[in-house]
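One structure below.
In this view, the complex is presented without one of its protein chains, the others remaining in place.
For clarity, chains are labelled A, B and C in written order, and residue numbers in each chain start from 1.
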Amino acid sequence: MSLTWEPRIVGFACRWCTYAGADLAGTSRLEYPAAIRLIRVPCSGRVNPSFVLRAFQRGADGVLVAGCHPGDCHYTSGNLFTRRRYSLVKRFLEYLGMEPERFRVEWISAAEGHRFAQVVREMTADLRRLGPNRKMREET
Amino acid sequence: MNERQAKLRSIAGSLLAEGRVSLFIGFGPGLEPSRPVPWFAKNADEAGKLVLDPFCGPGLARYLLDETAAGPAGIVARGCDGLGLERLVADKRVGRDQVYVVGVACRGAVDPDKARRLAGRPVFGAEVNGETVALTTAGGRLSFPRSDCLLDRCLACADPSPRTADTWLEEPLPGAQREFEGVEALEKLGPDDRYAFWARHLERCLRCHACRNACPACNCVACSLDNPEWLERTTGLADHFMFHFTRAYHVAGRCVACGECQRACPVGIPLMLLNEKFMKDIRDLFAVPDPHRPQEAEPLGHFSPDDPEGWREGDETL
Amino acid sequence: MKLMRAGALPRLLETLGRQAQVYAPATEDGLVLLRPWTGQAIATSYVNPVNSLKGLVYPQTEAVLEFTGGDENLSLREAPAPAPQVVFGGRPCDAAGLALIAQVLLEGTFVDELFRRRREATTVLTVACREPGPYCFCRAMGVSPADERGSDVMFYPADDGYLVEAVTARGEEALQAVAGLLAPAPDTGARDACRELRIPLAEKLTTDRLAARLEGFFEHPYWEQVARRCRSCGTCAYLCPTCYCTAIFDTSRGTRGRRLRGWDSCQFKDFLLMAGGHNPRPAKKQRVRNRFLHKLSYSPANHGAYGCVGCGRCVEKCPADLHMVAVLTDLGEVLP
Partner (left out) sequence: MNPLVPEIATIKDIIPETGDVKTFVVEPDNTGSFAYRPGQCAMVSVFGVGEAMISITSTAARRGPLEFSVKRVGRVSGALHEAEPGHKVGVRGPYGNWFPLEDWAGRNLLFVGGGIGLAPLRALINHCLDERDRYGRVDIVYGARSPQDLCFKREIMENWPRVKDVGVHLTVDAANGDWQGAVALVPHFLERLGPSPEGTVAVTCGPPIMIKYTLASLTKLGFADDQIVTTLELKMQCGVGKCGRCNIGAKYVCLDGPVFTYEQLKQLPQEY
């Protein structure tokens, strides 16, 4: 591992809550690592599990799917599907050999800038400890 | 000698003769007695060649996708075929009224390759008696444990008979609870060992699509696995992970556990261990007792407001 | 002709491995596969490795070229030349399959450079057969258990090792590198035994005048009947040591990308699907018919040989038992 290696996290963020939460973290001048690249999605329910694997395939060291708290979905039930799906997908990824720390699902509201910063800090710390991901990753 | 077979021939023959079905799907004579082939009888003559013995291995349900277009088809159905049909009906790909089901009580199919290996010579006949299988060879009858002889898919079977049939060839056998021992054993390994296990198996994948094309749940008209936007045509290990992740996820909550994918795989990938992981977690997280039996509400087609967060709860199993 | 003790095999591979990547049969999860050899145990009791020699000389996917740049500034780089490789343990049928693919790809107006380069970088050490597998039918297709076509060196299994004989100059060179492991052969018994080996399944099949008898058979209802059980997967084509159909496709990541060539199968329903939706072979009947007529009729017409070497892989592995032996058996009854 090179000394300059920093983990790369791909974050899928619901535009109604987590993405705004990330904005809040920024405008609140909260410090968190620059490791995360956010992809704005209309709802956490939009995140096809293939997107997660594709991110790992193309070089992500960690992936975060984040959306509104259950009950707060802008579309009423999108995140409740997310909860069901990713309950399975998370376990399945680990079953295939992915370390649990590399994939997280979190509920982060627009008001929770602190929570967003904290999740990114935690994930980055975990991934620094684990090192670069090689599993399911395509050869370059 | 084989009364079941004679009875099946007569039922199928009558159905065809009476015009109640235009085709009857079962098994017919193959290259050797241990390899009967999927058989499509169009008349009583061809029904007279139907085979029904412990070597009848291949799953039949998926053929209904093609064969019910021209009119009702009859089918001899074991539990796996019956669940496959239920899947196709639930997915509205086959009309239940287009199928005439002759239900049987299956005691497991003998794997022709295992049988030949065990017997060390060609095998002409087999009989499944409880926990042993008697194989007939030129050198006489040899007896082996059931667990060494049957197809993998039959060893884990909990559905010897279909849940419904239009007529029964024999008294149906009751279903049981599926166990997930293979999944549990793999869960006990560490992440790196699990990854090594899957990497070793998936490295062999030929991307021949035999698994998908065997599957009664993989019945989409257009499959995302054929679309280069979703899955590139490259064949590196990462692509194989993508293929098998997608395939397994797309049948999560829909897989009927017939095991035909694994039987079809030419390179021995334990595909059912992927499907069963989803099954086990659906059972444990969402309180669905038998996720492989098509449900009124599909496990991934709905939610409950009280669903657990599976990534937090139950992590101790991993 | 030389004799090599069985125990000397690892040293032979080790010696040849100094100049080349060596492949040898290895057992994995109960299957025997041709795998890169790094000193592991070499499997000996197998009929045919699951993967045929084809994949090592005509890979499932390989790069044609790499491209970089954008719409207005673009540069190409051809795929680099392949490294030398030595493949031990393929069977004569597989090697004959390679020879057949070579005919298709190297003869005619155009030469397939990718195949030519890799074929020339490959030394094929073939182990002839002393025992037929249950699904072997090579002799029915004009291939013998001691066939030398496509091989550089023949290894004939003897009681305590192998009779070894170079077939080509490349094979000769390989044997010179390991001359210390070879002793004079006492007799040619092992070779003769392979040459005379009976293949029972082949004896049940008739391929006499097959191409001629297939004339006018295109529209026969047989094809519809037999194709019913086909599942349109690629098992047969991908295991086949002679199937050579490929697709060419691009992948790209940002401003870099590759054009690749990879196996395809005429059994896949979209094989001939054109942009705009026209598909000349939408039905299973048409695709199955094309597969078998290609091997039994078109290949003899274009290349003077059946497009099948009788290795038996499709017989063993087709999930619906729709394979060459089944079709030949049926044709024996259906054809005039």
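Brief remarks follow.
Simple rule for what comes next: a contact is a pair of C-beta atoms (placed from the backbone, for glycine too) under 8 Å apart; a residue touches a chain by one contact, two chains touch by 3 or more.
Remember, predicted model here, so these are calculated numbers, not experimental data.
Within the full complex, the chain left out of the display is in contact with C.
Touch with the chain that is not drawn comes from one residue among C:Tyr238, C:Phe271 or C:Phe292, which is C:Phe271. If you put the hidden chain back, the residue from C:Asp29, C:Glu113, C:Glu131 or C:Glu196 that touches it is C:Glu113.
Screening C:Ala6, C:Ala20, C:Ile42 or C:Val64 for touch with the missing chain picks out C:Val64. Contacts to the hidden chain, counted on chain C, fall at residues 64-65, 67, 69, 71-76, 78, 104-105, 108-114, 218, 244-252, 257, 259, 261, 264, 266, 271-276, 278, 280-281, 286, 290, 293-294, 297-298, 301-302.
Please note the rule applied: only the chains that are shown with their structure count from here on.
Put simply, the chain nearest the middle, going by average C-alpha positions, is B. Separating the CA-averaged centres of chain A and chain C is a span of 46 Å. A separation of 36 Å divides the Cα centre of chain A from that of chain B. The set of chain B residues that touch two or more partner chains is empty. Remark: chain C residues 28-31, 33, 50, 60-61, 134, 225, 228-229, 231-235, 237-239, 247, 249, 251, 260, 262, 265, 268, 270, 284, 315-317, 319-322, 325-326, 329 touch chain B in the complex. If you check the complex, the residues on chain A that touch chain B are 49-50, 53-54, 57, 70-71, 77, 80-81, 83-92, 94-100, 104-105, 135-139.
Residues 183, 186-187, 191-199, 224, 230, 236-239, 241-242, 245-246, 248-249, 252, 277-278, 281-282, 285-286, 299-300, 303, 305, 307-311, 314-315, 318 of chain B are the ones touching chain A in the complex.
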